[in-house]
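Please read the structure below before turning to the comments.
A single protein chain has been omitted; all remaining protein chains appear in their positions.
Just so it is clear, A and B label the chains in written order, and each chain counts residues from 1 on its own.
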Amino acid sequence: MRERTPDDRAALVVFSGDLDRVMAAFVIATGAAAAGLETSMFFTFWGLSVLKKRGARAAGKGFKQRMFALMTPGSSTSLGTSKLNFFGMGAVMLRSMMKEQGISSLEELMAMARDLGVKTTACTMSMDAMGIGKEELFDGLDLGGVAAFMADASRARVSLFI
Amino acid sequence: MRERTPDDRAALVVFSGDLDRVMAAFVIATGAAAAGLETSMFFTFWGLSVLKKRGARAAGKGFKQRMFALMTPGSSTSLGTSKLNFFGMGAVMLRSMMKEQGISSLEELMAMARDLGVKTTACTMSMDAMGIGKEELFDGLDLGGVAAFMADASRARVSLFI
Partner (left out) sequence: MRERTPDDRAALVVFSGDLDRVMAAFVIATGAAAAGLETSMFFTFWGLSVLKKRGARAAGKGFKQRMFALMTPGSSTSLGTSKLNFFGMGAVMLRSMMKEQGISSLEELMAMARDLGVKTTACTMSMDAMGIGKEELFDGLDLGGVAAFMADASRARVSLFI
């Protein structure tokens, strides 16, 4: 933290696991990367659901961790909306409305972020708390704690908590 | 993005359409503008409800868009609270508590923001997704996408996602 002016960087915390907020996070991240900012996303808490591989399951979870896993989305495709979710209907409707308008799906935005070189970090403290193993998450992610986020954010032009 | 130091700017994303969060957004925006920062607010997703003219209705919406319009607030005056809403009672109570204390209402804060020259942008991608036409929104708004937000945010001292 010796440099005095920010780098061309953007740093996002994705705390939420709601489809609408996660979509916003990826729209902003890909927008930032497209504008030439070195962009990093730090997924913590409910946001970790986004990084889960479909159908993956960690061995040796405790009871509470298994309960938690049952009650949280198993991958990006099963995220609900923050409002008007109605047991998943909101997400189905939102995805369908976006598709009709030719707007990229969450999964397309995620692929775009990867292609644009957006750095993706999973929060190790949240993984520990929820008993999520790295074998449950996509390959090629960084793992890190709050220090990793602060290192990026303190040099960034834009930092957002989503 | 050639300049290395931030301008005297603040850039806010208003994603939420909850009365309490939207109030916070306008208190911060007017505070930033009063402190001499060139301030812009980018309204996206649920936040678009804030910009709707009372009683306006877009012609030619699809079925899902009409359903969505029915289930989301028609203007700033019908926003609910993020907690303790109880079908609108929370918002009535909050507004009444604030009024008793001589705190500006949301609508007064919005007028103040306008007077202080706060730039207001409606997110075109959200408008498309929800089938909201610009004739439904206040006059004099800017329309733009994530690139418009990033252009402001990447030069700002303060950027917040609300």
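The rule is simple: a residue touches a chain if its C-beta (ideal position, glycine included) is under 8 Å from a C-beta of that chain, and two chains touch if they have at least 3 such contacts.
Nothing here was measured: the structure is a model prediction, and the numbers come from that model.
Asker: Mind listing the chain B residues that contact the chain we can't see here?
Answerer: Contacting residues on chain B, toward the hidden partner: 5-6, 8, 10, 20-21, 24, 27-28, 30-32, 34-37, 82-84, 93-94, 96-98, 100-101, 103, 157-162.
Asker: Over the whole complex, note the residues of chain A touching the chain we left out.
Answerer: Spelled out for chain A, the touching residues are 1, 4-6, 11, 13, 15, 17, 44-46, 62, 64-65, 67-68, 71-72, 125, 128-131, 145-147, 149-151, 153-156, 159-161.
Methods note: only the chains that are shown with their structure count from here on.
Asker: What whole-number Å value describes the gap between the mean CA coordinates of chain A and chain B?
Answerer: 24
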